[in-house]
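Every protein chain except one is present and positioned as in the full complex.
Note that the chains are named A and B in the order they appear, and that numbering of residues resets to 1 at the start of each chain.
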Amino acid sequence: MTAAPLLSIRDLSVDFVTPRGRVQAVREASLDVAAGECLAVVGESGSGKSQLFLACLGLLAARGTTRGSACFRGQELLGASPAALNTVRGTRIAMVFQDPMNALTPHLSIGRQLGEVLLDRGLASPQQAHERSLAALQGVGLADAEARLRQYPHELSGGQRQRVAIAMALMTRPELLIADEPTTALDVTVQAQVLQVLRRARRDGLAMVLITHDLGVVAGIADRVAIMYAGRIVEIAPVRELFAAPAHPYAAALLEAVPRLSEASVGRLRSIEGQPPAPGEIVQGCAFAPRCPDVTAICRREAPALRPGATRAVACHVPRIRPEPDS
Amino acid sequence: MSDPLLQVSGLGVRFPARRRRFGAAPQWLTALDDVHLEIEAGRSLGVVGESGCGKSTLARAILALVDPHAGEIRWRGAAVRRSDPAGLRRMRRELQVVFQDPFGSLDPRMSIGESVAEALDALEGLTESAAVRARVAAVLEEVGLDRSLARRYPHELSGGQCQRAAIARATVVRPRLLICDEAVSALDVSVQAQIVNLLSALSARHGMALMFISHNLAVVRHLCDEVLVLYLGHVVERGPRESVFSTPRHPYTRALLAAVPEPDPASAPATEPIDVVPGRAGAAPPDRGCVFQSRCPRADALCASQSPALVEAGPAHVTACHHWQAPEAWPVGPR
Partner (left out) sequence: MSEGGLWSEAARRLRTNRAAVVAGGVLVLLVLASLLAPLASRHAIDQVDWTLSPLASPPSLANGHWFGTDSNGRDLFVRVWSGTQVSLLVAVLATLVSLAIGVAWGATAGYLGGRVDDWMMRFVDVLYALPYMFFVIILTVVFGRSLWLIFLAIGAVGWLTMARIVRGQAMALRQREFVAAAITLGLPAHRIIARHIVPNVLGTVVVYATLTVPQVILFESFLSFLGLGVQEPLTSLGRLVAEGALEMETAPWQLLVPSAVLALLLLCLNFLGDGLRDALDPRTD
């Protein structure tokens, strides 16, 4: 990594205090997002992928605590005051969620909500806000932008709402967009349109973190992929390298478990036996050990650390491919 | 040649639209229009489509949870009607369902053992006894759950385990046809694969037919012998799996297949892909002509005036498109 990363996360842990005791949602996660790149964060339920980024933006639920560091362009985000976070949230880092209705206020028109993003922060005059709102809607491929500005969220379909949410996120021309399962709730044809919008947004140099469980979506848009399991990052690699030759057994198993359209595959899907540990479970050693086909004695004793290499990092005692050391 | 298990002909289902002016004629929302399908014993049919296509309504109509306003449903040759409770009871012993939400489909106040036993009670009239407990334990093991989980409640189990319990409840009476309404859509990828394998195994072991409703084309390709594509309540294509997936004959099917992102960076488009199917699913169907005309790049005057009938485009492969024989206008090719 030659240039300084845009977002640098080091040993970030997220804990929740529940009546049943302490639950570790994220354990010592470390990763970088470079300017202009698209990093996909892949994991199943309980992997902690959403909590990781909610923690960075100070959006955790009340009972969550964080440890570690998350630096955005040198500014520490963890533990920062709400005022300090607000200089970054929504302006330089934007977030889009799975359900666009979370971002859109039902009783305000689209135009009003888009305009507020700029007007509230004093970033533009009302006239400028209107023009930029129009441009934003056109930029996400919504036809008839002028009419759309007057509409209300409930008058739009799910895909259209999501595109408005993305437009809102991009209004302040942020440097980083964090998208948490943005297309999971959408039909596949609508998903294709929304992904296209995201690809187009990247052309202007926008960096993106795409949180998803869908490996197909990852393949079409990501530069690098981070795979999370039970709160830990288990592998980070460039997308082609990961799909061609995954190093971590979980990554390999996940790729094999995904049914593909292109194969006339008949017979059993290669599934992973068992299930991920429950959120509060204390794990001894590697969390994937009970399900891992390559498990050895050391895996059950010691949790592997994320070992960085030249292009990829793996957290495994017996990776299928040993990452070349950084020279 | 015995009767097919399930025969649906000309099925139409509509719902009253929300707003009704006092005294005005009722407005209808057509969920399904002129749907034909057949499922033979031991075979599996995949029903695909996006939101608003009517696939869940189709499942509910077949299960006699809603009344069709047109057409008929035949189970093993006998007509199915909600007004015929005895006939319905016979059908329910042989036709069961697994729903999408694993937690929602089990009563939160009953242990999963009780939920499974309820199926035996309702469909075979067996009340609580050692024999019932044994059968419950046996079917739980068959779906991959430890028999000790019979005492657990849904909120204590994971999504995958709950879905297995739901499958146990549905299959304990050995139905001839199992309808899976988005049964794996709410599950993680690794668990999805387990459940798909389980359904496949159960189907093979007991000769059970499957009707697999899903928006996930890859899973359907893996699991089903035949595929049916729905758009806004109309059947637009139907045929054997390989035929439909390798040579789709309807523009909507082609668009659906093209839109599915493949987990393979090498096959991802290097250049900007063409706008795939402008417009959105779920819009109101047009009054006349082909139901897909508003989004089809090849729609012409014929499409606007005449609704295409299902025509044969290959062995056992039908499509509802006037122009299915013309060379494709889109560069997006079949897979």
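Following the convention adopted for this analysis, a residue touches a chain if its C-beta (ideal position, glycine included) is under 8 Å from a C-beta of that chain, and two chains touch if they have at least 3 such contacts.
As the structure is a prediction and not an experimental result, all values here were calculated from the model.
In the complete complex, the residue from B:41, B:88 or B:126 that touches the missing chain is B:88. Interface note: of B:7, B:111 or B:243, the residue touching the hidden chain in the full complex is B:111.
Although one chain is not drawn, the whole complex shows that of B:75, B:99, B:231 or B:245 it is B:99 that touches it.
Across B:67, B:156, B:242 or B:312, the single residue that touches the chain missing here is B:156. Contact between chain B and the unshown chain involves residues 60, 63, 65, 88-89, 92-93, 96-97, 99-101, 104-111, 114, 118-119, 122-123, 151-153, 155-156, 166, 169.
Note that in this section only the chains that are shown with their structure count from here on.
One inter-chain figure worth recording: chain A and chain B are separated by 31 Å, centre to centre, where each centre is the mean of the chain's CA atoms.
Within the complex formed with chain B, the chain A residues making contact are 44-45, 141, 157-160, 187-193, 195-196, 199-200, 213-221, 239-240, 243, 253-255, 257-262, 264-266, 268-273, 275-276, 278. Chain B meets chain A in the complex at residues 50-51, 158-161, 188-194, 196-197, 200, 215-219, 221-222, 242, 245-246, 255-269, 272-273, 275-277, 280-282, 335.
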